[in-house]
Structure formats: C-alpha cells, structure tokens
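Excluded from the complex is one protein chain; the other protein chains are retained at their positions.
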C-alpha cells in the first residue's frame, strides 16, 4: 500500500497536496468541482485583525505564463471569520490552516490568539510576505530582524502548528528562513509572490491600481524551486513548497528539491480540478517508480 | 520626421533597440536574418581576462515562457577578442558594447583597460550579475559595497561609456543602482537573469550541470519592468531596460517605465528577426500615437 | 447554482464579420439550466500567450440540441485563437457562472447592447418574450460592422440601431437614440451591457427617468468562481465580486 501521508510538524497530512492561500477561497468555492476532503490541507485566504476592503480594481493583470495580483488582503476580519465562515467550513475532513496577515505585530498576535481557540483550525500560516499592502506585509518578510520579531511574538500566543510564509523578494531567503526557525516557526512555506508590474502601453498607465503587484503562476516556478532547495538545505523544520505548481510533475520536483508538502495556487484558476489531478498524478508516479512512501521523495534529488 | 534616437550618456543610439549580451553572439550570427546595422547597439557576449570553458553541458532548460541557462561566461578571453573577433565586427555601423565579466576586480580592470584602446568599442557593460560562475559574478552585484567597489575600480581605467548591469536577485535593487551611480557608472542595465532551478522528475536529477541557472524570457518581464521603474526613479543616469522583451509593446512598456533604451535577449532565439520587428513596431506606435520623438516616451507612465 | 466543467465539442465556428464570430458548442451531457446574463470561463488551449481562462457571456442556448453558443469579438491573442477553432475541436468551459437579470416591474423593457455587449441580451430578450413581456432591443456600435446579427432579436422584440458614424440606424450614441426622447418613460426596466462610458451614460439616463437599470460588467477575471477576489466592483455595500455577485448589478448600487 502506497503511503502518501506527510508530517508538517504536528500536522499529519493525508497527502502532500494543499491549496494555496488567496487562490482557493475557503474551499467552498471548489465544492462543485472536487471533493475538497481529499486534499492534504486547505490554506484559507488571508485573515486580518480588522475588516479590510483590499485595493481598488483593477487588481489583476495576466502576464506570460502567470499573473499579477494586488488584491491586498480583502477580508472581513478575524471575528467575522470565527463567527460566519468557520461554521461553514469546519466540517471539512482535512487540515484547515488560516493564513494570518496584518500591518502590525499586535495585529498578527490578535488574529493568532483568537484562532488558537478554534478546534478545527489546526495551524496558521503567517503571511509576512504580502507585497500588496502599504504597511507591514512584505516589509516583515524582507529583513531577518523583523521576520524574527513577528514570528517570536506570535509564537508566544499560538500553540499549534505555525508555518511562516516567506517572501522571495530578498537577496538571501535561506537567512530569513533561519531567522524564523530560530524564533520558533514550526515550518516555512516558500514562496509568496514576486513583486512585478504591468503596463498598458496604449493607455500609458499601470494596469494595476497599485502599480505593482505579486507575480504567481508557472512563470515563477524555476525561482520557487531554487528557493525551496536553498531553504531546505539551510533549516531543519519542514518546508512547504509552492510557486507555479500546475501538475504532478511540478509537485514531484518540489518534493525532490526538499519540500515536505506542496501548495497549489494560481493553477486552480485555470483548472479548478487541478489539485486532485496532482494528487492522482503523484500516486501514479509513485507506483510507476516503485515508491512505497511518498516521504522517500522528499529531498531525494541526486546531484 | 520621427526621431528615434536616444542618448545613453555619451552614446547617441540611432534608436533604443539593442541586443542583450550572451543572446546575440557577436552580431555575425544574425547577419543571415537581419541587417544588424539597423540596431541601436549590440551587446557582445561576456568577455573575461582569460579563456574560459564555461560550465559543463547541460547548460539550458526550458521553463514556462522562459529558459534557464548556465553557460558560465564561455569565451576565449580579452586578447582573443581584440585580435580575432574585433576585426570581424568593427565594420558594423552601430554601437558595439562589450559585456565585461570576471572573478576579481583586477580581472574586470584588465579587460576594461584593454578595451579602452579599441576605437569601435564605444562602451562596456560591467556584468556584476552573472549567476552562473562559482567565483565573483553575481556576488559583486548583490551587495552595495562590492558593486560600488568594482564600479569604482573599473572607472579609473575606463574613459568611455560604462554601463553596469544589475542583478535582480536582491532585496532592494534601487540601492545597488545608487551605489554604482555614486561610483561613476554612466548608465545601468536592468536586469540580468533571476536565479532559478529545473529538475528532471523522472531522473530525479537537476537538469543543469550547475544545478541552478539564470532565468530569462517573457516569464521574467513583470519583475524586470518593476525593477526598471524602481531604479529609474532612484537614480539620474540613464537606465537600459531588459528582461523578457519580445515585441514592440513590451519595449514601449519599458520605455514608459523609465528606460532610455532596451535590450532584447532570449526572444532572439525564438525569432532571430525580432529586434527589427520591435524597431519597426516602435516606429508604428509612435506614428499612431503622434509621438514625434521617442524620447517623449521615456518615463512617461501616467499614474 | 451548481457550476460545471465540461469539454464541449465545437459544432460550428461562424465567422460573422472580420471582427466577430459565434462559436457553437455541444455539451457532452445534458445542459444545465442557463440564465440570461450568465457566462462561461473558457480555456484557450491553442494560444502560446494566453494563460488564464477567458470569460464570455452565454449568447444562445439550444437545450434540444444540447448546444450553447458564444458571441466573441477579436480583441487579443485569446479571442483570435478561439476564432481559429474548427468543427470537431474541443473547448473546456466552466459554466454557468454569475447571477442573472431580474424581471421588469411592468410589461415593457429596454435592452441595450453596445458592440459585443449585445451578447447577453439574446437570452434575456428570449426569456422576457416567453414570459409575456415586451422587450425593445437597442443595438449600438461604432459603425455598421459592429451591429452583429441584429436579426436574431427580431422574434422576441422590436430592434433599434444606432451607430457613432450613422452607417446603420440612427447616428450617435445609444443614449442619444430617439427612444430616449420618446417612449422611454414606458419602460419599467433598462438592461445594458457594453463599454464603460456607455454603461455610465445609460445609468445616468435611467436615473434621470427614474427607471430601474441593471448593467452587466466585464471586469477582468482570474478565476470566475469567487476564489481570487480580483474582479471586484465598488458598491455602496463595499466590494462585490463581479463573477459571483455579478456580472449583473443594479446601477443604483454601484459607485460608477
């Protein structure tokens, strides 16, 4: 029997395939297309201490093999999440991990502390890498002291599995990974979006209301893969890989590079069934290669 | 009459379209396909103080809307360039700018000093951003002090136009741009390749002999455009934009973002006539938009 | 409403003019019910430069033949690639997406389509006609070339035409059509779809005459299913997704 399960710190995932924050709603949006319960986990869209309207439209631009977004953390705040959304999603038989964002350390702490009370939220992902907000966001993720500080502060109020999501917009991502590992992160997810820009040449204007936005999709895969490889060599806690994963081959590449689990983001927009196809494809790959336990693939790159 | 000329420091380019280093050979390779003299300039492949074999095969991997390369500065050294290549290319009626690389500051200086003697080499481009060599290369381009130091040293031995080519693999590219401006760079080119990786899932091995390589092509365009915009706001010397430019619309986006001229790289592999198509397309755009002087477009982004 | 994802078969790709084409698609299973104003997210698999799906209103539905059609204007690489599909090719659709128009309060309604914005008005005029309403259909375009298949609407209501250059119908913008000086007050609802400036003008005129007005927006979308929050429009109740809470909005709710 093929064992597809993996461990991200205390979380036992039934398989390594999760959905990425901000690209999968709360899972519900995909109920018509797939059995969400089959996934290893769901990362919800960002949750902040207060209601946020997000940025003005336009918030997205297609780019070669990818897209830019500047949604800007639109959500109704942690209390709304707890009262209105949580009841609708807690039936899922998979790990529900909430992506936590804010502009201040106190804000991150407030959200984490409140989520700590929810039984079916088995972990959080600290988003210290959002390029689309004026304050906080990516700034936390691009310096070791700030990344360490927010990790440390949230660690004090949060008991369960705490994943820290790293920004790729840095000179040395392994350094940042070490900083958050030192301050108590249980896992890191690599990568958030790369800061990019799109221009409408005819109108001579930026396409996004925010001028710059976050790049995602297949275009970023080579960069994400390199960063997962660098980070997984530098730290001991599990790495969750993401960035452009669109099929099972991509997913396996991330496992080989050192990821314990993977997340699928933008590809969900192109094919809402892609997560399940990736899962089935990983199984097929394991069977074809005589792999009995998917954990054998983690970091198994020969070089 | 439409004026397509632009000034990169002392260089008067007949138009803003140049070929990017390492993707256009010495120009000769394209003689069968286009009239190379029509270009604003040619950037030669990297020239180092000594002969270099480059990295082992495989040196390239296709990626979504792009490619990774790890050629690793293969060239026969500056003396061979002067004696054997220069005589074959000096007839071109366009600016020939040599891309200068090395592993040590002294190496850069040696190459620059020798090139300073060649009449028809009207400028050099300091490549402080090559991700594909073990020593030097990108390391120079990812810290302000090192970028400043090599710029300063070469400035002392080189009189003509000195462009410094920046690495995108940094947290803050504007800072590096300022550092090289302060040390005497006449212009910067933005961007070199992004560090990426590709894996062969079936063989469980990296595709490139060097494991990681430099990402280029349309995939990187949104990142390059953002960096050109950031850099051109931060410094006063002209910015040359490149990264994924594949058609006239792309080129115009870079001009609008603040580039004085542009370079076309990987797109030459897909269409060896693309530089001329871009040039014709810019002309068509200007005519259609009532632009009499292409310089009007530089930094003309409304926001 | 449940959403589906299916591989449709192209039964016919009808090139109407150089710029417009209608593509007829056979569903591999029984078509679910489709409401006027709903759209599909189409996967363009024959273009090297198109990554995300493209949203198109559902133009017509033939439940008997299990077919639906899309009316498309060539504006970029994705739509040009779709125009090249041939009989027998496959097209993957996520559908039916979005909300629908609400029924008018009285008998008469005005349906306005600008250019390819006319697409959702076909199903709407059909439905209104079936339910015993009296729709007038006003089709606007820049030139006569932008007045696409106006005869399709004839069975369901009276058709009026305007063009910017007067090459067909009355000259001027849709809101300058004589309907607006004449019988406009008889309408108990105005429905419109088209370019932004036209939508704003229609909303203004509707407000002036105090007629309920719904417009269908064409915000750029990444997912089409409410997952990405890219397609939002500002309303008096905050940001709403165009793909789930729209594309049809009451103009009084929008911050236009």
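Some observations on this one:
For reference, chains read A, B and C in written order, and residue numbers begin at 1 within each chain.
The definition used in the following text is that contacts are C-beta pairs under 8 Å (C-beta built on N, C-alpha and C of every residue); 3 or more make two chains touch, one makes a residue touch a chain.
Keep in mind that what you see is a predicted model, and the values were worked out from it rather than measured.
Only one of B:107, B:217 or B:258 touches the absent chain when the whole complex is considered: B:217.
Annotation: of B:16, B:41, B:64 or B:168, B:64 touches the absent chain (contact as defined above).
Touching the missing chain, out of B:7, B:273 or B:303, is residue B:273. Against the chain not shown here, subunit B presents residues 22-25, 29-30, 32-33, 45, 53-54, 56-67, 69, 71, 74, 217-218, 266, 268-273. Think of the hidden chain as still there; on subunit C it touches residues 44-48, 50-51.
Definition applied: only the chains that are shown with their structure count from here on.
Taking the mean of each chain's C-alpha atoms as its centre, the chain lying closest to the overall protein C-alpha centroid is A.
On a Cα centroid basis, the chain most remote from subunit B in this structure is C. Inter-chain centre distance (subunit A to subunit B, centres taken as mean C-alpha positions): 34 Å. Separation between the centroids of subunit B and subunit C, computed from CA atoms only, is 46 Å. Each chain gets a centre from the mean of its Cα atoms; for subunit A and subunit C, those two points are 36 Å apart.
Contact of a single residue of subunit A with at least two other chains is seen at positions 61, 63-66, 217-218.
Residues of subunit C in contact with at least two other chains: none.
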